[in-house]
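Left out: one protein chain. Kept in place: all the others.
Chain naming follows the written order as A, B and C, and within any one chain the residues start at number 1.
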Amino acid sequence: MSSASIKIQVQTEDFDHAIEYQNLTENQQSAGAVVTFTGLVRDMNLDNQVTGLYLEHYPVMTEKSLMDIAQQANQRWQLGKITIIHRVGSLALGDQIVFVGVTSKHRKSAFESCEFLIDFLKTSAPFWKKETSKDKDYWIEARSEDSTAAKKWG
Amino acid sequence: MSSASIKIQVQTEDFDHAIEYQNLTENQQSAGAVVTFTGLVRDMNLDNQVTGLYLEHYPVMTEKSLMDIAQQANQRWQLGKITIIHRVGSLALGDQIVFVGVTSKHRKSAFESCEFLIDFLKTSAPFWKKETSKDKDYWIEARSEDSTAAKKWG
Amino acid sequence: MKVVFFGQLKEILGVSQLENVGPFENVALLRAELQKTDENWQQSLSSERCLVAVNHVLSDDSCELTGDEEVAFFPPVTGG
Partner (left out) sequence: MKVVFFGQLKEILGVSQLENVGPFENVALLRAELQKTDENWQQSLSSERCLVAVNHVLSDDSCELTGDEEVAFFPPVTGG
């Protein structure tokens, strides 16, 4: 029943948004909707002037948890393709951190599943961010908004 | 207060998703989230094997209504950039029909505003689709799901 | 005023625009006059079946007209 084609990647290198979009839409004649989410390193977080980011992760578990999240989405919605790419290591201001892309027949399921994927990634995939600002480095604290966002999916 | 940079285009030519993504993220150091929606011509609609699509529109009103929708989103959410591109004329199976892209500090507002934009486009922008199937051409009827989707934004 | 039609409505009526119509005081009166044409126009232009825009903005029967407007009638939209 659930037969989306799933692609998971955890990598230090940057990804090419254009290639990922192309891969998503290839051979997807039944897909009427494509939704992509991209997370970027932004200049301000809380009151800090961010200059960069270091992303630690738990190898093996990372891939496993991303695959698990993708399969959950695959069972909840009728999807064509699911792509999740997450970078690790040192990132600079403006860099791409994460890509989540889905195709579906209808836009509602495309939007919902894409948001579901990133909401769950943010609360259950083992990544930890250390931000670099002008004066100091510090580990980011988990945001309560993120667990609220994940809980809304029941 | 509301100061997103808005780009609206109605055109017969195809658009390049990669270029639109690039334009969205350029000079957006405060943007942590980019969400894009792309609508494609899909092979099946209701029980018909679709072979193509003709999109009619009401020039001048089209641009005006898209700009109006973008400005509504701009007032509801804090956004960096908004891009809406809609094609008109003859389209083939798999062709891109519409692109909606937004950048924002946070993913919640990026997802919400992107979905708001396409929901309202679908009920208030003057485009009409005529589908071509093997045996006949027919005008698509408006879907009640679309007005339901638009109404959820209150 | 100018009256324009789009989509399936344009095909059903067999006309895309009418010049020098009216003047009429509001959209309701314009619509009623157009509906007098024949049974086909009567049905197709009913307010349940089509939307109306005045000078490129979605509007309704109560919208007042001065005579310089472009009034458009069309089926519910299906873009996106």
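By definition in this document, a contact is a pair of C-beta atoms (placed from the backbone, for glycine too) under 8 Å apart; a residue touches a chain by one contact, two chains touch by 3 or more.
Predicted model, so just to flag it, every value in this text is computed and none were measured.
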Shown chains that the omitted chain touches within the full complex: A
Hidden-chain contact residue, picked from the options A:Lys7, A:Lys64 or A:Lys108: A:Lys64
Among listed residues A:Ala4, A:Ala31, A:Val50 or A:Val98, the absent chain is touched only by A:Val98
Which positions on chain A touch the chain that was left off? 39, 55-58, 60-61, 64-65, 86, 97-98, 118, 121-129, 139-143, 146
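Note that in this section only the chains that are shown with their structure count from here on.
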The distance between the C-alpha centres of chain A and chain C, rounded to whole Å, is 48
Chain A residues counted as touching two or more neighbouring chains: 107
Do you know which chain C residues sit against two or more other chains? 80
